[in-house]
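Excluded from the complex is one protein chain; the other protein chains are retained at their positions.
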Amino acid sequence: MTNPVRLLASVLVLAVLAVPLAGCGRDDDGVRAITVFGAASLTDALTELGHAFEAANPDVRIEFSFAGSSSLREQILAGAPADVFASANEENMDLLVEVGAVRTPVDIASNRLAIVVPDGNPAGVRSLDDFADSSYLVGLCAVEVPCGDFARQAFARAGVEPAPDTEEPDVRSLLTKVAAGDLDAGIVYETDVRTADATVDGIEIPAAENVVVTYPIAVVTGSGDVTLAEEFVAFILSPEGFGILRRLGFGSP
Amino acid sequence: MVGSLMLAADLDVTIGPLHLDAALRVDDGEVVALLGPNGAGKTTALRTIAGLLALDGGCIVLDGRVLDEPSSRTFVPTAQRHVGFVFQDHLLFPRMTALDNVAFGLRAQGTGRAESATAAHAWLERLGLAAVAGTKPDALSGGQAQRVALARALATEPRLLLLDEPLAALDASTRVQVRTELRRHLATFGGARLLVTHDPVDALVLADRLVIIEDGRIAQQGLPAHVTAHPASRYVAELVGINLLHGDASGERTVRLASGAELTVADPLPGATVAVAIRPQALALHRHRPDGSPRNAWEGVVSDIEADRDRVRVTLSGPVPVTAEVTAAAVADLELVPGAAVWVSVKAVDLTTYLD
Partner (left out) sequence: MPLLVAAATGVAFLLVPFLALAQRAPWSDLPSLLRDPIVSDALRLSVVSATLATLVACAVGIPLAWVLARSDLPGRSVVRAMVTLPMVLPPVVGGAALLFAFGRRGLVGGPLYDGTGFLLPFSIWGVVAANTFVALPFLVLTVESGLRAADPRFEDAAATLGASRWTILRRVTLPNVMPSLVAGAVLCWARALGEFGATVTFAGNLQGRTQTMPLAVFLALESDREAAIALSLVLIAVSLVVLVPLRDRWWGR
């Protein structure tokens, strides 16, 4: 005599146990798949690199997860099923190296900061100094994310005390608000300016004040397909891979 | 003391299957009772006069002021009609004390808190409710609650007071007591009063004039004594406790009942199938077959005897099942007990017939 509640409970337990079995590296139909965790500022770059790699290797499928670098770092530490990690700063990567969560990282590209303004620069923003002027509506990334941390460094170098009206939790939302005209200016990466070219204009930050950002990439130790992961990293480092990055505005590592 | 015309309501409204088409008049100082079966339209009539329902046609005029006239697109909202309403289940605001309930109308119309409270107190005293001023409705008895509802409606001194089955929610013994009190209170309050009831005793006790509503139309109206003595419809006959028998015409002035017994009436019959009404008081009981004039006589068996002070109602079974009302002395004299045989007679002129 089966108690309906007990039956339901058994079904639930079986369903829960079946889930981990679904996350293995090789699919039923022979497709090889890896998951790449990438910093938000690498969204376009990694996606394009992924497509190019898949085009060259038809039996490969790459899945991406983009978020703030520290968020991804935490997920990997908690055991998330990532194969490759590309960080927007070295700090996050170093933390993973320390505990052996990743193999030896290698730099794939560099980036710099830029002032972004709405198309046509309606407020007439000219330099970092304007960020201290409270009559402008300006935004930065929150200091907890790499973009914000780097921006603070740039301001320190320029000797400017910024007065932001908002500190966005990620660089994409900052970019969106500037592009929509809700903000007069923001500090984002040069690559972001180039990506949103039609809707924004960029203003260069002098080299003396600017910050160079390096992007390290590494294979996650717990990866289900280390070979494929390393193949992908190698592709990124290849001339073809770097060509894609250059086209998107990244600098050499 | 009846004065000038206060309410002139020509009602024409349709609600679902009911079409109400009636002209009501109430004079200043008059108590009119609307009596009728369920669904006849009595409550609908009150709701249109109160403004809770709009007319389709016709006109309502109160004290010379037009309240509702579809043809001229005039409609005065309920709150501005100055019409008091006592609801069947009192509808006292549950979270307010009796005093606050009574004061509500005054405060709603702008009177200050203290002044309203004083006036409300006076009304409660007038109705003998001073002791429960601070009580909430759920702690009041049925009779008390209904009286508080009356005080609440009277406190705003409306020109017209409407009462919707004011005693229906009370139990039998409370009803008798509250009915007597209500009569007294209605007499002291000025203005016009229109009350709806399905209980004929309420109507007889409380009303100056009776209006019978059946199926959305006025079937009969007049002084209570007259209406009950000369019911114009079966409904009223049944209502006032008149005996009603059914039969077929067998001759110009003879009715044959289902049992086979025949009754002779004085006036020509209205049709082939008729109902015969006999007032309980018109039936006479005899030890033996009576000789002399009554052409209607039969032998019946006493099935029930019910004493009501000095009048006794004797229910009789037999060829003509009726209830007779006789004196206690007669009962004693005839030694009437349930099961006893007795002769019953009634004069032809005391029989009223209706088309059935």
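Letters are used for the chains, namely A and B, taken in the order the chains are written, and counting of residues starts over at 1 for each.
The rule is short, and it goes like this: a contact is a pair of C-beta atoms (placed from the backbone, for glycine too) under 8 Å apart; a residue touches a chain by one contact, two chains touch by 3 or more.
Quick caveat: nothing in here was measured; it's all calculated off a predicted structure.
Per the touch definition above, the residue from A:L128, A:A142, A:L175 or A:I236 contacting the chain not shown is A:A142.
Per the touch definition above, the residue from B:L20, B:A33 or B:V83 contacting the chain not shown is B:V83. Only one of A:G181, A:G222 or A:G251 touches the absent chain when the whole complex is considered: A:G181. Even with one chain removed from view, subunit A keeps its contact list with that chain: residues 3-5, 68, 70-71, 74, 137, 139, 142-145, 164-169, 173, 177, 180-182. As for the chain not pictured, it touches subunit B at residues 50-52, 77-85, 87, 91, 93-95, 104-105, 108-109, 152-153, 156.
Following the convention adopted for this analysis, only the chains that are shown with their structure count from here on.
Centroids built from CA atoms put subunit B at 86 Å from subunit A.
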